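Please read the structure below before turning to the comments.
Only one protein chain is missing; all other protein chains are in place.
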Amino acid sequence: MAIRNDPGATIRAGETLATSGFDLRNLSVPAILLIAFVGLLAACMTGALNLYMQTVLMFMGINIIMSTSLNLINGNMGEFACGHAAFMAVGAYVSSLVTVIMFTQSKFGAPLLPPELTLLAFPLALLIGSLAAALVGLLIAIPSFKTRGDYLAIITIAALYIVKSAIENIDAIGGARGFMGMRRVTNAMEQTLDLPWMVIWIFIGTVFTVWIIRRYVSSTYGKGVMAICQDEVAAEIMSVNTNHIKLVTFMLSSGLAGLAGGLFAHVLGYINPGSFTILKSTEALVMVYLGGMGSISGAVMSAMLFTLLLESLRFIIPWIDQLLHLIHVLPAGYEISQVWKWVLIPLLLILLMQFRPEGIMGNRELSDIFPRLRKFYKFK
Amino acid sequence: MALLEMKNMTMRFGGLTAVSDFDLTFQGGEFMGLIGPNGAGKTTVFNVASGFYKPSQGNVVFKGKDTRGLKPHGVTALGVARTFQNIRLWHELSVLDNIRIAQHYRMGYNLMDCFLRTKRYKRAEAKIDSIAWQLLEQLDLKRYAEEKPNNLPYGLQRRVEIARALSVQPDLLLLDEPAAGLNSADVDGLIKLIRWIHKEFKLTIWMIEHQMTVVMSLCEYIKVIDFGRTIAEGTPSEIQQNPAVIKAYLGDSEI
Amino acid sequence: GCGGDEQKPASQEGGNIVIGFNIPLTGDIPKVGESSRQAAEMYLQQVGGKIDIAGKPYTLKFVYEDNESKAESAVNAQLKLIEQDKALGIIGPMASKQAVPGGEVADANQTPMIAPWSTNPATTTDRPFVFRACFLDPFQGPVVAKFATEEFGAKKAAVLFDVASDYPKGLAEFFKAAWEEIHGPGSVVAFESFTTKDQDFSAQLTNIIRSGADVLFTPQYYSEVALIVKQAKELGWNKPIMGSDSWGSAELMTLCGDACKGYYFSTHYAAAGATGKTKEFIDAFKSKYGYVPDDVAALTWDALGMMVQAVQNAPLTGNLAQDRVAVKDALAAIPSYEGITGSMKFDPQGDPVKSAVIVKINDAGEFEFFKSVAP
Amino acid sequence: MYLQVDNLRVKYGNIEALHGISFTVEQGEIVTLIGANGAGKTTTLHTIMRLPPPEAPKVVSGDILFKGKSLLNVPPHEVVDKLNIALVPEGRHIFGNLSVEENLQLATYGRKGDPTIAKDYQRVYDLFPRLAERRKQRSEQLSGGEQQMLAVGRALMTKCEFIMLDEPSMGLAPLLMYDMFRTLKQLNQEGLTILLIEQNANLALKFAHRGYVLDTGEIVASGPCSQLRDDPEVKKAYLGG
Partner (left out) sequence: MLESLIQNVLNALQWGSYYSLIALGYCLVYGVLLLINFAHGDIFMVGAFIGLGVATFFLGNLGPEFGLSGPVVLALTIPLTMILTAAVGVTLERIAYRPLRRKGAHRLYVVITALMCGLVLENGNLAILGASRRSFPQLIPTQVYDFGLFSVTNVKIAVILAAILVFIFLQFVVTKTKMGMAMRAISWDKFAIPLMGIPVDSIIVFTFILGSGFAGLAGVLFAMSYPVLEPYMGAMVGWKAFIAAVVGGIGDIRGAFAGGFLLGFVEIMVVAVFPSTMRDLISFTILLVILTWKPTGLFGMAKTTKI
C-alpha cells in the first residue's frame, strides 16, 4: 500500500516509551536557562544593557507570555478569541492593587506590611492577579460550551469592553485617570536587595509560562485541546470531556495573561484602562498567527520578532529617511517620519503571510524542524 | 442484566420522525447488524446509543444505567465506542495521539499532576502508552504510529478509527459503515479483522453496513429498518429471503 | 555606557544640545503629535538650529519619538531618548496616559521633562524633574463655572464629556464641583458621557435638552466639539455652549463651520487680536503650515522656550548627568517666563502659575479675546 | 478521439502521484477506472477538471485532449460550462447550507433560458424520489446516502454530455445503487458518455464497456470488461475472494 513518506523513518516507539531513568538531556534546558539568566543579570548590573534595552527586553518577555498564552486558545484550541487584553487588565489591576495596598502609603491607607516583605509577596501578588484573571476567563469559558468560532470572538470582545468600561467606572482605582504607586513597590524590592528585580521577575514569569504550557499541551490531558480543535464532536464522543477541557484551557490562558498584566503594571508603574484596548488584543493576535497556530516556539519567536521590529523601526525609519535623502529620491522638505511605522509593520506582516501562509513555524515546533535538537534536550 | 436496552426509542427532528419505537436488547457478546435504506435512521440510532442525541421518547439503558442524562463522553466512559460513517479522525495529530486521546476518561490525574509530572501522571501516561502501542501492534498499525491520518490510504484510516474506538476498551462497539469506500480486496481484509476483534476482545459489536457481503458474512442477527421503523429482523439467511427487505432495500441486482 | 555622540566638553567650540520629543504621531491622537512637531520644527528653523550658551554657539538637535498613544511605547520612547539619544531634556509626552509613566521614567533617570499638555496632577506630583506647561483642571473648571454664571445668569448646567479620556473627565468633574458650590447640589442637571471615538451623541443630547439646563459645558477636543455642536442644534438646542482650552484650534472652525459661532471657551490665549510675541508666533505658524496653531502647538512652543532658556541659564559642564540636574534646577528657578500662552512660573510641584482667558468665537469665526481670569 | 489522456504525469508538491498514464474514452462509451485505495484515480479526474489550487494536482508533463482540444489551460468552470463535462466528486461536496432544490438549481448556473431544464429536474426527481420528498430541506441534514443522490443529481443538472463519477455508490443502499446504475446505463444509451471510478470492481466491470486498472500511478491492465474480469491477476488483486 502506498504511503507518502517512508514509514520506517518515523518509528520512534522505543524512544517514546523510555521516559524513565536518568538522562543528561533532562539538564540541558535548565542549564541553558541558568546561563542565560546569569548572563542577563550580569549585563544589567554592569550596564552593558542600558535601561532602554532592559525595558525592551522586559516588554519582549511580557509579549511572549501574551502570545504563548493566547496561542493556547487560538492556536491549539482553534477558537478565535480577541479579548486577551481584558485578562491582562484584570491581572494588572488586581496585582497592582494588592501590592499597593500591602506595601505603600496610598489612598487606601498605611502599608499593611513592611517593605522588606515585597520580595516574598510580589510573586504572591502576581498569583492573585492571575487567579482573578482566570476567574474572569471562567466567565468566558462558560458561553464557549455552546458557542464556537466567530460567535465566541464576539463574546470575548464584549468581555473586553465590559472589563474596560467597568474599570473606567470605578473611581476608587482611578477610573480613566489610571492607577499608580507600583513604582514604590518595585523600589522597595530594589532597596531590600539591589538587583534589577523586574527583569528577574519577567524572566521567571516568561520561563514559567512557556514551561507550564509545554507541560500542558504535551500531556494526554492537554492534547484533548487539539482534539477539540480538529473535531469537537469526535472528541466528545471519544471520551474527552470537552467542557472541562475548555474551561481549564480558558482559565489557564487567561490566568497567564493576568500574569503578563501584573508584570506589565509593575514595569510601567502606572496603568490606565486605555492601555488594554482592542489594539492590545490585536497585537497578541498578530503574534500568535505570525508564529504559527499551535506552535509554542513559533509564538515565542514571533513575540520576540514583533517587539524587536517595533523598536528597531525607531532607528530604521530615520536611516531610511537619511538614505532616501542622500540619493535624492525624496524632496528636501519631505521627511519619512515615524508615522510610517504603522504602515510598514502591517505591510511587512502582510508580505510575511504571503510567503508563509501558515506563520513562521506552521504548527510545528523547533524540534520538528531540527530533529537533531532532540539529541541535546528533551521536549517532554 | 442486559448490556444495552433500548425501549420504544423515538427520535424526532422538528417535524421529522427519524426513528420510531425502536426496541433492542443486547445481552453481551452478540454481533448484530443494522441495515436499511438511506435515510432510514440507522445512524440516528447509533447517535442515540452513543449519547450524542437524547431520544425524544423512550428509554436507553446501558449496563443498568439510564444514559439519557449523560453527556456523550460519559456514555463512552461507560463502555460504548464507535466509528463514524465519514471518517472523523483528528487529522493533525499522529495516529498514536489519536489513540491516546481516546483514553481520556481513564487518565485519572489532574492539572497539577500534569504540571508537576507526579508519579500518578507518569503511571497513567505509561499505561495509556502501553495500551496504545499494544493496539497498534495488534491491528498492524505500528509502522504508522507517528504518521498523520491524512497521509494514510483510506483503508488504513478506517483501521485507525477502529483502533481508536478499541482503545476506549468498550463493551459495545458501534461500527457505522466500516467498509464504505474500500475496494473489494480490502473489504476481505476488513471482514477478517472485525471477526478477529469480535473474538479477541470478546466485544458486543453492532454494525451498519450497505455491502451485503460484509453484513452477511459477519452478523449473527440483523435488524432492518425503514422510515425509522423496524420492518424485519432475523438471521442473515432469513433476511435475504424476506420479501419486504428485498422490496425496500436489497432490490434487483441486475443492471 | 553606549558610545555615540557624547557631549563635547563646554570648553570646546560649543557642542550638541539634544532635546527629545515624546509625542503621539500615530494612534488615537495623531494630530496632537503633528502639531507639536510642527511647532518644534518651526522653532528650530527660527533659531537656525543653533543657540548661544555663554557666548558659544551650540547645535540644537531635536529627536522625535512616536509613542503611538500607548503607555508602554511612551516608556520605551522616553528611555530611548534618555539612554540612546542622550537627550538633555524632554518635551512631552502629551496625553496623561503617556505623560504619567513617562514622567516616572524621566524623574527616575534624572532627566528634566516638560509635559506641555498633560493635565493629570500625578504627572508632576513629587517629581522634581517633571514640569508642565498647561494649567490643571482644578483651575479651569471653576473659571468656566464662574463665567457661565455671571455671563448667562445660568442656574442649571449640563455637562457632556468622554468618560474614557482623563482630561475631559477630570475637567467635567471639577466643573461640576465648582458649579454645585455656586448653585447648590443638583444644579448640574445632566452629567452625560460617551466613550472615545464615539461619533453619535444624540441620546446624550436628548437627555440634556430634556433636563432643562441653561448652559452646556463640553470640555472635549475640537474634532468632537464640531460633531456635538451640530448634533445639538439638530436636536433643537438653542442655549449657550461652553468649552475648555481643548477647543482652541483653528481646525475647530473648518470642522464646525458656522455652527460654533457665538460660543465661548476658556483657554491660554486668544488668537484673534493677539499682540506681540503671540501674534508673531501665530503669523509665522500660519504662513508656514497654512493654519492657525492650536493649543498643542502653542504649549509645545512655550515648553520648548522654557527648556531652552533653562539650558542657557544652566552651568553646563559636558557631563550629561550633571547637566541634566543643572537644567532641572534652572527650570525651577525661572522667575517668570513670558510665553505666548501668557506669563508663567513654576510652582514647587512644577506646575505653571498662569492666567486663563475666556475666548468668544465671533461671527467672523475668529477666536476673540473676551475676558481674562487670573488664578 | 473523444477524451484522450496522454502520458500524464502529475505531482502533489514533490510527490508524483501519476507516473505517466494514458487512456482514452470514446463517445458514447462507459469506461471504468479501478484500482486500490490511493492508486491515483481521484487524482486523474481532478487533473482532467483542472480544479483550482490548493487542491489542484500539478501537471508535470503529458496532455489531456477533449475532442482534440487540450484541457490543460481551460479553467474548471469552463470545462463544465463550455465543454459540458461533469464530475461527481468523491466525498459528495454538496452545499449543506442550501436546500436540496437550491443545490440542483445552482447546477444550472450556466444554462440561462435553457428550455430543457424542467425536464432535467423531473429526470433527477424520478431517479431519486427521496430527493423530491426532501426538496426544501437544508441538505446538510440529509443522510449520507441521500447526500450521494444529491451529488449525482446535481451533476446531471449541468448540461453534461460527459460525466465522470468518483465512487458514486459509496454509502448507497443496494436497491438504490442498482437503480442508479440502471439509470446511468439508460442515460448512456441516450448518448451520455461515462467515466466511472468504483471501489466495487465487480460491479464496475459488470457495468462498463471497457476498463483500466490503475496501480500506484500507473496503468497496469486494460481492455474490455469481460476480459479484465477473467484476468487472473486482476481477479486476485482487485476483485476479492
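When the chains are written out, they are named A, B, C and D in that same order, and each has its own residue count from 1.
Heads up, the rule we're going with is that a contact is a pair of C-beta atoms (placed from the backbone, for glycine too) under 8 Å apart; a residue touches a chain by one contact, two chains touch by 3 or more.
This is a predicted model, so every value here is computed, not measured.
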| item | value |
| --- | --- |
| Chains still shown that are in contact with the chain withheld from the display | A, B, C, D |
| Option touching the unshown chain, where A:L117, A:V207, A:V286 or A:L309 are the choices | A:V286 |
| Among C:S202, C:S343 or C:S372, residue touching the chain not depicted | C:S202 |
| Residue in contact with the excluded chain [from A:I162, A:L305 or A:L324] | A:I162 |
| Contact set of chain A toward the excluded chain (per top definition) | 74, 80, 143, 146-147, 150-151, 153-155, 157-159, 161-162, 164-166, 168-169, 233, 237, 278, 282, 285-286, 289-290, 293, 337, 339-340, 342-343, 345-347, 349-350, 353-354, 357-359 |
| Missing-partner contacts on chain B, residue numbers | 43, 46-47, 52, 84-86, 88, 176 |
| Hidden partner interface residues of chain C, rising order | 25-26, 28, 30-31, 33-34, 163, 192-195, 197-200, 202-204, 206-207, 210, 223-224, 226-227, 230, 233-236, 251, 254-257, 291 |
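The definition used in the following text is that only the chains that are shown with their structure count from here on.
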| item | value |
| --- | --- |
| Distance-to-centre winner among chains (Cα means, whole assembly as reference) | A |
| Longest centre-to-centre distance from chain D, chain (CA-based) | C |
| Inter-centroid spacing, chain D versus chain B (mean Cα positions, whole Å) | 30 |
| For chain B paired with chain C, centre-to-centre distance based on mean C-alpha positions, whole Å | 73 |
| Chain centre separation in whole Å, for chain C relative to chain A (CA means) | 36 |
| For chain B, residues that touch 2 or more chains besides their own | 153, 155 |
| Chain C: positions in contact with at least two other chains | none |
| Sites on chain B touched by chain D in the complex | 13, 35-40, 43, 85-86, 153-155, 177, 180-188, 210-212, 248-255 |
| Chain C-touching residues of chain A, taken from the complex the two chains share | 47, 50-53, 55-56, 59, 164-165, 168-169, 175-178, 180, 183, 264, 267-275, 279, 310-311, 314, 337-339, 341-342 |
| In the complex, chain B residues that touch chain A | 50-52, 71-73, 76-77, 81-82, 84, 88-93, 96-97, 100-107, 109, 111, 114-115, 117, 121-122, 124-126, 128-130, 133, 142-147, 151-153, 155-156, 164-165, 168 |
